[in-house]
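One protein chain is absent from this view; the other protein chains keep their places.
After this line comes subunit A, so read on.
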């Protein structure tokens, strides 16, 4: 499943690197400010949004990512259902609202399969504060995206979120990553 993004990352110019980086920061801003509808608009109609499971395996047994089971296996439509839920009056887990930060770093870009697409890898560090709890929850990992330009606008056409923990220590995944 790896896109094998090799370093040095010289295949896109700094202007494009800047544009896509700013796009991902904008996306993080929308999520951190509960602008879920606006976030949903950033996704292409054919988006594949997945979050496979990380597992502990011995090296001889190969990959430590299980693709068969996920935390997210979403289409634009199922994500719309999730987004709409957050605007109901009974999505208790986000009402009162949690406070979230998505830190997106280590952005590596290379041209994708189509001329208007780029394969983008980023690391994420997500922190969440709930009610008056002292402990801040966190989840870390990386994302493999396909970012596509549609009618002059950047859109997310695919995202695979790979967590580093085999046992998540966030009490739920009410956020999008």
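Note that a residue touches a chain if its C-beta (ideal position, glycine included) is under 8 Å from a C-beta of that chain, and two chains touch if they have at least 3 such contacts; residues count from 1.
Note that in this section contacts and distances are computed from a predicted model.
Considering only "Archease", "3-phenylpropionate dioxygenase", "ABC transporter related protein" or "Iron complex transport system ATP-binding protein", the record for the omitted chain gives "3-phenylpropionate dioxygenase", by its UniProt protein name. Here one chain is not drawn; of A:37, A:78, A:105 or A:153, the residue touching it is A:78.
One of A:21, A:44 or A:70 touches the chain omitted from the figure, and that residue is A:70. Within the complete assembly, A:53 is the residue of A:12, A:53 or A:107 that touches the hidden chain.
For subunit A, the residues in touch with the chain missing from this view are 51, 53, 55-58, 60-61, 66-75, 77-78, 81-82, 84-85, 88-93, 130-131, 133, 166-174.
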